[in-house]
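Of the protein chains in this complex, all but one are displayed in their positions.
After this line comes subunit A, so read on.
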Amino acid sequence: MLIDWFTVGAQVLNFIILVWLMKRFLYQPVLNAIAAREQKITAELADAADTKAKAHQQQIEYQEKNQTFDQQRADLLQQAKQEASAEAERLRAAAAEAAKQAKAKRAKALAIETQQLHAEIVQQTQQQAFEIARRVMADLADASLEQRACEVFIQRLQTMADDTLATLGSALKTTSEADPAVLRSAFELAESQREAIQSALNDKLGQSIALRYETNPELVAGIELSANGQKLAWSIADYLRALAISPPPATVEPDATEPA
């Protein structure tokens, strides 16, 4: 008999025990380990997906921020450019205004300087011309220049135009001893000269004119008669006035290269 029933029973028992032992030591631990690992992997995948989603969200946020920053930077740059342009324009205008003012100031100073120089030249010229004329007159004749001036004054008085004479005469006639006419001369007149002038004046106007004599060197060898706002004068200054028509050549021109 190939089948031993005791052995069959023992083997059935052995097999049942083996099933229990294998469940206990093999299947459950291995399946639990696999389940744990799968759970872990699932958790890791979920975590990775979550991290990925967060990263994506952050990426979007950073992109938006970058765009905002770019926009702000562009705006600021534009604003800075406009401000710089406005500032440059303002500075340019201020510089132009300052240059204009400086130019005007310099022109004014130049004009004043020119005027002063002109006046000085005129005065010097008058003095030198008088000096030259006086010396020439002294060398050429016995009569002094003053004498000659006196004569010229008398001559002018005598050859005066009628309308001028009438105006002067009406003024002179209003004078009196208390308020005489004033005869100014650059030099002290000699008594004879005074008499000559007095007599010429009396003759011309047909009445006695009260005179008061004054000396004023600024008249430059000249004689001046004034009464009640009317005046008859002769001096070297009259001739020298012609010099004033054209200014002296030695004047300073404004710098042409200076910015406007």
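Just so we're on the same page, a contact is a pair of C-beta atoms (placed from the backbone, for glycine too) under 8 Å apart; a residue touches a chain by one contact, two chains touch by 3 or more; residues count from 1.
We adopt the following convention: contacts and distances are computed from a predicted model.
Missing chain, UniProt name from the options "HD/PDEase domain-containing protein", "Type 1 periplasmic binding fold superfamily protein", "TIGR03915 family putative DNA repair protein" or "ATP synthase subunit a": "ATP synthase subunit a". Touching the chain that is not shown, out of A:M22, A:L77 or A:A190: A:M22 (per the contact rule at the top).
Residues of subunit A in touch with the missing chain: 2-12, 14-23, 25-27, 29-34, 36-37, 40.
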